[in-house]
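Yeah, one chain of the complex is gone here, protein chain that is, but the others are all in their spots.
For reference, chains read A and B in written order, and residue numbers begin at 1 within each chain.
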Amino acid sequence: MMKKALLTTLLLAAAGAAQAESNVVIYGTIDAGFAKSTDKTLAVAKRDANRLGFRGTEDLGDNLKALFQLEMRFEPDTGTAENGNRPLFQGQSRVGLQGDFGTVRIGRALTAYMEAKDAFDPWNGVPSTAGFKGDLLVAGYNAAPLDPAGSGTDRTANGFWYNSPSVNGFAVATSIGTKESNGGAAIIGRGTAAAPQFAAGANGSTNPFSLAASYKNSSLAVMLGYDRNAIETKLISFNISTQATTELKLTAAYAKQDQDATKPVNSVTKAWVIGANYVLGNGKLLAGYGQKNPEGVAKTKQSSIGYQYSLSKRTYTYVEASNKTTTTGVRFHGAGINHSF
Amino acid sequence: MMKKALLTTLLLAAAGAAQAESNVVIYGTIDAGFAKSTDKTLAVAKRDANRLGFRGTEDLGDNLKALFQLEMRFEPDTGTAENGNRPLFQGQSRVGLQGDFGTVRIGRALTAYMEAKDAFDPWNGVPSTAGFKGDLLVAGYNAAPLDPAGSGTDRTANGFWYNSPSVNGFAVATSIGTKESNGGAAIIGRGTAAAPQFAAGANGSTNPFSLAASYKNSSLAVMLGYDRNAIETKLISFNISTQATTELKLTAAYAKQDQDATKPVNSVTKAWVIGANYVLGNGKLLAGYGQKNPEGVAKTKQSSIGYQYSLSKRTYTYVEASNKTTTTGVRFHGAGINHSF
Partner (left out) sequence: MMKKALLTTLLLAAAGAAQAESNVVIYGTIDAGFAKSTDKTLAVAKRDANRLGFRGTEDLGDNLKALFQLEMRFEPDTGTAENGNRPLFQGQSRVGLQGDFGTVRIGRALTAYMEAKDAFDPWNGVPSTAGFKGDLLVAGYNAAPLDPAGSGTDRTANGFWYNSPSVNGFAVATSIGTKESNGGAAIIGRGTAAAPQFAAGANGSTNPFSLAASYKNSSLAVMLGYDRNAIETKLISFNISTQATTELKLTAAYAKQDQDATKPVNSVTKAWVIGANYVLGNGKLLAGYGQKNPEGVAKTKQSSIGYQYSLSKRTYTYVEASNKTTTTGVRFHGAGINHSF
C-alpha cells in the first residue's frame, strides 16, 4: 500500500536534504446513481464522466515547466472502459511545456472549443442525459467523425494544442490535428454507398482545427468558438455567462453547424441553450432550456432541472430531471452521488 | 516518480497548516507460479486474483464518510486484463457512503453472498484450481448469467449494496441489481434455440438479489446466504467456521442451487465443502474436501491440500495439489509466490 510507503519517505526526508523535482498527482471522479428514462428500464448510471487520472509537472527553471496528463475513463456500473470500447486514456493523453508564452501540448484531448464551452453549460460540462453537452450545446456537431464508432465526438487525436496566457482577461486556445485516420467507418457524404466520400480508414481532407477566444472578468465571461473537423464540417459558437449576483450565474450559448462539405442539402443545424445556476447554502439549483433546429428535420426541445447538495468540497449528491422532445418525447429522472479524489 | 514527489509535499507540510481531507491508497496483489494439470502442458499461472487497486475515503463529519474503490484485475503470465476480456475494473468499481447506519454503495462488485462466503472457504477465497471457489463452494451457481461470456460468475453489475454495522456480532449484507442486460449471449432455458427464454442482450426477468446474514464471535462464525440472479436461478447456502484452537480453523459450507426457472428437469444442484487451516509458525497448512451433486449428472468430488509459507506479512510462497473427479479425474499441482502491496 502506498500509504505506508509515505512513512518511509518521511523519515528519509527528515534525515537528508530534499531533492524533490517531481510531482505526480492521482486524481479522479466516481459518479453513480439511478436513472430512469421513459423509454428504458431503471438503470444504474453515471451523471458525470468517471475518471482515474495521473498528472504531473516538472519545474525546468526560467518559468518553464514540463507537464503531462493521462486520464482513464470508465463505467461505474459495469467496470468497463467508457462506453465499453473507448481508449484506455479516453480522458486525455498529453505532454507539453508551459512558460510565459503559454502552454503547448501534444497528444489526444478535447478540442480547444470543446474544452472551453463547458464553462457556459448550465450542466457545467456534466454529460448527463439531463444535460446539454454533446447535443444541443454544440448543435449536434461531431469533432472526430473519422474515429471508430462510439469513440466520442469532442476530441482530437493526433493533436497539437496552444493555450495563450490570460492577458487582462483575454485568452486564446487552439488545437490542430493531423489528417491521420484512426480507423473509422466509411462516410458516404457526397459520394455513394459504393464510392463513399471517405472510405473506411480514410485520412481527413483537411487538418481538424479548433479555436476558442475568450474574455473573463469577475462578473462576465464570453467565448467565441470555431471548430472544423477533418471532413470539413464547421461549427461556430458564441457563449456568454454572467455572475448576476453572488448566488446566481446565468449562461447562454449559441452554435451553428455547417455540414455542406459532406451534405449537399439541409446542411445547417442551429442550436441554443440558456441556463441558470443558483447557490443556496450547500445546495445548487440548475436549470436549462434549449432548442436544436436542423434544416429539414424536426426541431429538438429540451428543458432540464437539477439540484446538487454538497456533503463536502469533493462529494455531492444530486437529483435531476429533463424532458427532451423531437417527434416523440423522453422524460428522464436521475439521482446519485459524485465523489472526487 | 511519486516517491520524490512526497518530499516536496513534506516540506510544504512542514511550512504550512495542514488541510488534509483526502486519502487515496494504491494497493494490489501479484501472484504467479507454475501449475501442472494432468490434462494440460506445464503453465505459468496464478493461484490468487491479480489486482491493482485504488481506494479512498473522505471524512464528511458526523461519523459520515464517502468511499470509493476501483480495482483492476490482470493475468501476470500474459499481462492482459483478467481472462483476456474482462472489464478494466473487474475487481470492483463502487462509490458510496458509510455512517452509523452502515455502508451503502453503488456500482459493480461481488454480490453480498459471494463476498461473505470467502471466510468459509478452506482456500480463503483464492481462485486456484486447487481451491473450491466458483464451483463446489457455490454448487456451480452463476450470479451473472446475462453478462458476456467469460465475465465471471460472482458479481452484480448495475448494483446497490447495503452492509449493516455489526451489532453484538450480528451483521447483514445485501445487494440488488437492476434488470439491465450487459450484452450477454442468448439463454435457451425453457425456450428453444429459435426462441430462447432470454434473447441475446435481453434484460433480466427479475432484479438480481443477494443476502448474507452472519454472526461472528472470537471462536465461531456462521453465515446464511441467499442469492437469486436475473434469470431467477436461486441459491441458498449455510456456512460455519470455528477457530477450534489458536492454530486450527475448521470450515463447512453447504449450498443448494435451483435452476427451475430456466431448467424444467434436474434443476437442483447440491454441494458441500469441509476444510481446515492449520498454522505452524510462519507456515499454514490448508486441506479441503467437497462434493457437488447435480441432479441427473455425474457427481464431482474434489480433495485438495496446500501449504503457504510467509516470508513477511505481505509475501508468501505456496505449494498445493488437488484431485478433482467427475467422470474422469484431473490431478493438479501448483507452486508460486504471492506478493501484496
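Rule of thumb we're sticking to: a residue touches a chain if its C-beta (ideal position, glycine included) is under 8 Å from a C-beta of that chain, and two chains touch if they have at least 3 such contacts.
None of the values given here were measured: they were computed from a predicted structure.
Per the touch definition above, the residue from A:Lys46, A:Arg94 or A:Lys292 contacting the chain not shown is A:Arg94. Touch with the chain omitted from the figure is made, among B:Thr80, B:Ser166, B:Thr245 or B:Asn266, by B:Thr80. The chain not displayed touches chain A at residues 1-8, 10-11, 21-27, 54, 56, 58, 60-61, 64, 66, 68, 70, 87-97, 106-108, 157-160, 177-180, 182, 203, 341. With the whole complex as reference, residues 1-3, 5-6, 9-10, 13, 18-24, 26, 28, 30-34, 41-44, 50, 52, 56, 72, 74-81, 84, 88, 311-315, 336-337, 339, 341 of chain B touch the missing chain.
We adopt the following convention: only the chains that are shown with their structure count from here on.
Centre to centre, using the average C-alpha position, chain A and chain B are separated by 36 Å.
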